[in-house]
Structure formats: structure tokens, C-alpha cells
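Pasting a structure below so you can have a look.
Every protein chain of the complex appears in place save one, which is left out.
Order of writing sets the labels: A and B. Residues in every chain begin at 1.
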């Protein structure tokens, strides 16, 4: 197939870019993802995982059953920030500055 | 929000699981991301006959209507347009309707997210006019939109042929069916008869789709050389893959079973996953047909009921035994063998 064929349509990554990552040593979908951004778009690899794993199998001689899944994380589908927050009133996440200086203003 | 059983996904498996739990007296919440219930079933106009003994044969939409009828006569709390977002540290599931996130605390979860269609890449596959067979079916049967005028179908499994026929019925000229393998994949000879004069090219594939801003032309490679066809619709039926996101978020383990659609959540003979509060049902437990899909929903629900303590273990064991017998009768032999294979190797699940 033409090497310029798009595999990941969200990030417009083509076969050639994926094969280049494999030549660099990538063996799994997530290896390729971090090198190329393949699968990092809005669909979060729901469409390209199958085709990419076939390209890996064809290039490395590995079987599909030996190719691990990509990591799947919250949210299952994109969600607006304000919807996610819902009725949380106070964030418990520390601030960078507050962490840097303790009550005495010295090192932690 | 508290409940006995939370069912995620209101396709046939999820609905069946919810109904089973409801009838035994459990509080049930059933959620689906769509505003429609029934998943793909409500868009299916093909005839189903190989069904569990308490369900009448009929068109997909008729079977769905009967399930909806039963839902309407139940105490199940149904949330349409609610998507699972993720899980909290305490294991509760967060769902959202696009306005806020609701935390649902359930004793048991039954996850029935279904399957998604596998993409097929070829030069030009991202052009408008290329879509999955399932998408074409939804456009025609649910949205009443004709997806194109002149089409080809890629794939020759039973679903591909059914959708090709549907397209023809609504006035789309299906110019060819393309199959990469040596043989036509559909084993149902009556379906092949219905296909009639649509040419089927085996050992063939799409070389490229072309067009300005949309599909206008497709070039296919056949053993007898290249063929150029002028079409505005390319339907792809490249098989199904279980949807796994909810399972990973809930810390279930996975295993690979080719005959069940590739990677699936590990589960045991109770359809219990690696998370002791999560059952799996439907196509997510392995790609199969409508009859077995309904049975898996029922099996999962009975086990959840038993664990919650709403039904005695003697009753559960008896129900499950009968349902497994029925599953072995209805399910494709190879698929069932793969399922047994999975279950027999699942002692490794860590609870």
C-alpha cells in the first residue's frame, strides 16, 4: 500500500511514520503513539489501534495476540471541563508556590 | 445515587440483564450513551430466528420493540444519553449526561458496552462517502437517510451481505462486493441467493478511493486485474471488536481470543471479570450472534443476583446450568469453543 496512506486520521499519521517508529525499535502501539502522536487525538486510538497493530505485525513478524492493548483512560468519551467538575467546591490540588515555601519561608 | 445493579449499555445484552435483575426484585439502573435504547438491534431489519426459547423469532426491530415493551413495564431506572465517564477510587462509576457527573454506587455492575466496527485503511479511506456497514444501516433504518446512490461493499460476511441487500432495497445501486479472502465469508446460502446479480470479487481489495472532497471513484484489485468503478459510497464490513475502555477503567484484566474478536475482558463461567464487582455481557464478552448475546446478559444478571443475595445459590446454579446448555445449542461452534477455552483458563484471575 502507498506509504503515505493515513492510518490515524485524528493526528494525520501515515504508514511511513509508523514504520519509521518501528525501525527505531518501537514494538507496541503505545511505543509508536509516544513517538508519532498516532492515537493521541479526539478518538483516543479507537479507530487506528487495529490498523496500527496490523502494521506492527507485518513489520515485526509478531502475532496480533502478542501485541498488547493501548492504555485506556478516563474519560471514555470527551467531556467538558465544567461538566466534569459538577459540584466540586474546593480543589484539594496543592499549588506550586505553596509547596515551595513552608511556614518559615525556608527550605520546606 | 445507590442501586443494586448498574447496567452499562442498553443493547440487547444490557436490556436482557436489566430485565432479569428487575424481575428478581433488584433495584436496577440501566444507562446508555445514546438517546435511543437497543444499540444496533433497533436498526436491524433482518430476520432473527436462532433465539433463546422465551423469545419469538422476528426482525431485529421487532425483537427490540418487545424488549422495550418489557422495559416500560418494569421498575428499571433508565438513563438514556448518559455516558460512563470513569470510576472513583471507591469503585463507584461516574456517568454523565453532558451537564453533570453523577456518582452511582452499585452492589454489582454489568458492563455491556458492545462492539465497534474495525476500520480498514486504504488510500482515500478518510474521504466522506467511506463508512462502516453499521453506520450505513443506522442511516437507512434509524435516520431514514440514503447514504449514497452507487456503492460497493467491502467484506462478504453475513452482516456485509445484509447491509448490501438493505442498500439495494432503498434504491442504492450496489455495484460490487469485494472480499480479500479466497472465499465468500457468509455461510448462509439463502443470503447468497438473495444477493442475486451483485458481482462478488474474491481475492480482491481496494487499491484506492479517489474524489474531490468525497468519494467519486474506487479502484479495486482483482485476480483479473484492476477495475475502476464510479461510486459515491464505500461500505466497509471489516468485522467487530469488543469495546474495552470501561473494563480497563474498572481494572479488569484482558486476554486475547481470536474467535471472540481479539482482546476481551477475562471472565469466568459466571461472566465475572477480574474486578469482583463487574460482570461482562454481550458482544464485549466475545463477538457473537443475537441469541447468545441475550443469554450472556441473563447469565451475568443471575450471578449478580446470587452474589447480592436476592436469589439463593441453588436457584442461580440451576438457572446458569440451563442457560449454558442453551448457549451451547445456539452459539456458533467455534465461538463457543473459544468461550469455553477462555473460561477454563480463567482460574488465573486475581480477586
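The rule is simple: a contact is a pair of C-beta atoms (placed from the backbone, for glycine too) under 8 Å apart; a residue touches a chain by one contact, two chains touch by 3 or more.
Note that contacts and distances are computed from a predicted model.
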{"item": "Among \"Deoxyribose-phosphate aldolase\", \"Cytochrome c\", \"FAD-dependent oxidoreductase\" or \"Permease\", the UniProt name of the subunit that does not appear here", "value": "\"FAD-dependent oxidoreductase\""}
{"item": "On chain B, residues whose C-beta touches the chain left out of the figure", "value": "85-89, 94, 101, 103, 249, 251"}
{"item": "Missing-chain contacts mapped onto chain A", "value": "24-28, 30-31, 34-35, 40-42, 44, 71, 73-75, 78-82, 84-86, 88-101, 105-108"}
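The definition used in the following text is that only the chains that are shown with their structure count from here on.
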{"item": "Centroid distance [mean C-alpha coordinates] between chain B and chain A, Å", "value": "26"}
{"item": "In the complex with chain A, residue positions of chain B that touch it", "value": "33, 83-87, 96, 98-101, 116, 118-123, 125-126, 208, 241, 244-246, 248-249, 254, 256, 258, 262-263"}
{"item": "Chain A to chain B touching residues, read off their complex", "value": "1-2, 4-7, 9, 46-48, 50-51, 64-65, 69, 71-77, 79-80, 83-84, 86-87"}
